[in-house]
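This report refers to the structure that appears directly beneath it.
Yeah, one chain of the complex is gone here, protein chain that is, but the others are all in their spots.
Think of it as A, B, C, D and E in the order they're written, each chain with its own count starting at 1.
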Amino acid sequence: MSQRFAHGEEHLDHEMTKVEVNLDDMPGEWLGYVMEKLFDCGANDVFYSSIYMKKNRPGVLLQLLCDRTNLDEIKSVLFRETTTLGIRHFPISVHRLARKFYQVETEWGSVTVKQGIHEGKVVENAPEYEDCREIAEKHHVPIKEVYKIVWEKILDHK
Amino acid sequence: MSQRFAHGEEHLDHEMTKVEVNLDDMPGEWLGYVMEKLFDCGANDVFYSSIYMKKNRPGVLLQLLCDRTNLDEIKSVLFRETTTLGIRHFPISVHRLARKFYQVETEWGSVTVKQGIHEGKVVENAPEYEDCREIAEKHHVPIKEVYKIVWEKILDHK
Amino acid sequence: MSQRFAHGEEHLDHEMTKVEVNLDDMPGEWLGYVMEKLFDCGANDVFYSSIYMKKNRPGVLLQLLCDRTNLDEIKSVLFRETTTLGIRHFPISVHRLARKFYQVETEWGSVTVKQGIHEGKVVENAPEYEDCREIAEKHHVPIKEVYKIVWEKILDHK
Amino acid sequence: MSQRFAHGEEHLDHEMTKVEVNLDDMPGEWLGYVMEKLFDCGANDVFYSSIYMKKNRPGVLLQLLCDRTNLDEIKSVLFRETTTLGIRHFPISVHRLARKFYQVETEWGSVTVKQGIHEGKVVENAPEYEDCREIAEKHHVPIKEVYKIVWEKILDHK
Amino acid sequence: MSQRFAHGEEHLDHEMTKVEVNLDDMPGEWLGYVMEKLFDCGANDVFYSSIYMKKNRPGVLLQLLCDRTNLDEIKSVLFRETTTLGIRHFPISVHRLARKFYQVETEWGSVTVKQGIHEGKVVENAPEYEDCREIAEKHHVPIKEVYKIVWEKILDHK
Partner (left out) sequence: MSQRFAHGEEHLDHEMTKVEVNLDDMPGEWLGYVMEKLFDCGANDVFYSSIYMKKNRPGVLLQLLCDRTNLDEIKSVLFRETTTLGIRHFPISVHRLARKFYQVETEWGSVTVKQGIHEGKVVENAPEYEDCREIAEKHHVPIKEVYKIVWEKILDHK
């Protein structure tokens, strides 16, 4: 993720690149692995969607976001790890909220909450998934219950 | 397609089978070919949809309909041509309309229309795609215009 | 929805039917309308998914659930309102939770909550969407905030 | 929609913006509501597609088109009503046909037709969905029949 | 997976159940977790697909396969971990190939290959993904290269 901006401040980042690849000659099994490789070398927001290509082929559209300075490395990973012979990309702006992190306490331990701030107002409080997942796993509580308890603590926190 | 029924009559066919296969280790390129093979050996309604499988794999769900008497042959094609080690299937009923075919004349030639009849009433008049496609191709008319002209002829025909 | 069972009790309903139709010669515009018609005549759980059909056609799979006693009426609607010449269906069981309804009070008015009970234990408390939507609309509160407040009230309610 | 151009004339609008948001921590139920909010504040072409995100999450990609002058307002709605902490956007051009509107008369009343004109030639005649839907609803005619009648009137109109 | 059959033999298992749940009030984030829980308690073939539900909601269809004897446990997990108030299910047959496992040696270590046998003939040789992934990871080889080497060894093995 971009290091040009302190994440404490809301900002508009004009240095990002959207990258797209169409894949029709590569099994889904490999794509799970490729997603990890792409995150490992600094891609943000790697995601797949399903497309219909010529000759009745169900294909996959790989999309990702990366910093302009990281584009060459990402392209090399894509050329090595996928079957594509061509990569599309174009500049894209990203408007990112100011972010703050705080802890809320539950009966099973603390959970980090990521706060999103837009024009000085808190517009989102997102419990960290990994914290909630771990509590659900360890204490055999449904994950939906963990989230609801955390949301209650967030409301109290305000 | 089932030969148990004259297609001139509306009927409920209880001898059909729905077949399903999940595929995550096979490229889309091969699946275009497999679809043809399946139609060739008598499958009806072969279609793909996109599914999300474990380990972040974008996969494909192959579904098809076949006559119960044809199931073994279809399964052999699937085992030979796809990568699956297991095929799911279950009995399914198909309610089919009575069908009649007639011709309508356009300025570019005649088009077959397939009529669907439910409880003695015409509920659908479907121009044959291949006839329309051929006219569009040969006479450089947009395919949407061909269909609209044919629909007009169908309304006159009634 | 089935009238064979009091919804106050958890039960297994073996009288339901799953209905499926493949559509490749009908625009999406009409399908929004058809969904309404199907709900109007008693279908449950009408939904669409996207499929890849022969000849490079992006198609739509219409699925719905209905009571066995209602199947003939549903099929007539499908034959009249869609372009299909064939409808697939098969029996399906539905395990339904016991349901209770109660009200929670928010600063903007009351919201109905639907409770799901499995083997005597409450496993779900679902705020009614229409109540939340109306509050969000009328009081200019983000819908996500309305839900979070309601979930807090649900936790207090227990 | 852009007010820079009379819709009577075909034009290329270079002042539009494409906006994209990835959503994996928000239920579909809320997204139906958000779509309305976005249309209400002037977005064009709001649509969802399904994406596969990290950690086996089925997610939703929200896309919309808006006028550059409206971008800030749209972004505020997205930050308030969705759970996202970041919004992607980029400039996009839109080539819009000249549009004319006229009425055709059916036995059930009149229907507006939107005409698209490219380089001085009519290339599309689109019946207004709301007019057709209302007739279908009120007169208990299948919506597909309403459209076909309207298309016939359009052909006569030419 | 069913213990009724030695996996060394091709067989038709009539004791399986297909389970389906529609979800529109649950974020994708939780669904990644639920998939794990379902595999943990013995479900086979858990997968998601994207559906369009009423009121413009992008929803998720969860499908899974389980042994009939395991159905009650699976249903309890679904009721506890998802937001659904109803679960659909129906019996389904699974035709499973005979399976054999063998090792092939590569320059980076050995890889297990799963062999599928239909009517006494080998129809599939599937390299184990986890073995290939580990080699790719450890030796910094593209995963596609690992698979191709393994396929070559498989051809030699025959």
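The working rule: a residue touches a chain if its C-beta (ideal position, glycine included) is under 8 Å from a C-beta of that chain, and two chains touch if they have at least 3 such contacts.
Here the structure is a predicted model, which is why all the values come from computation and not from measurement.
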Problem set entry | Option touching the unshown chain, where E:Val19, E:Met35 or E:Ile149 are the choices | E:Ile149
Seminar exercise, completed: subunit A residues touching the chain left out here are 22, 25, 49-55, 59, 61, 75-76, 79-80, 83-90
Exercise. On subunit C, what residues meet the omitted chain?
Worked result: 23-29, 31-32, 35-36, 48, 50, 53, 55-60, 83
Seminar exercise, completed: Omitted-chain footprint on subunit E covers residues 50, 52, 54-56, 58, 123, 142, 148-149, 151-152, 154-155
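FYI, only the chains that are shown with their structure count from here on.
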Exercise. Counting shared numbers against all numbers at the contact of subunit A and subunit B, is it over half, same, or under half, different?
Worked result: same
Exercise. Given a C-alpha superposition of subunit C onto subunit D, how large is the rotation in degrees, taken in steps of 5?
Worked result: 180
Problem set entry | Computed distance of Cα centres, subunit E from subunit C, in Å | 28
Seminar exercise, completed: Distance in whole angstrom between the CA centres of subunit D and subunit E is 39
Exercise. Considering subunit B alone, which of its residues make contact with at least two other chains?
Worked result: 25, 35, 48-50, 52-56, 58-59, 83, 90, 123
For this session: Sort the chain contact graph into one of these: line, ring, star, complete or other.
Result: complete
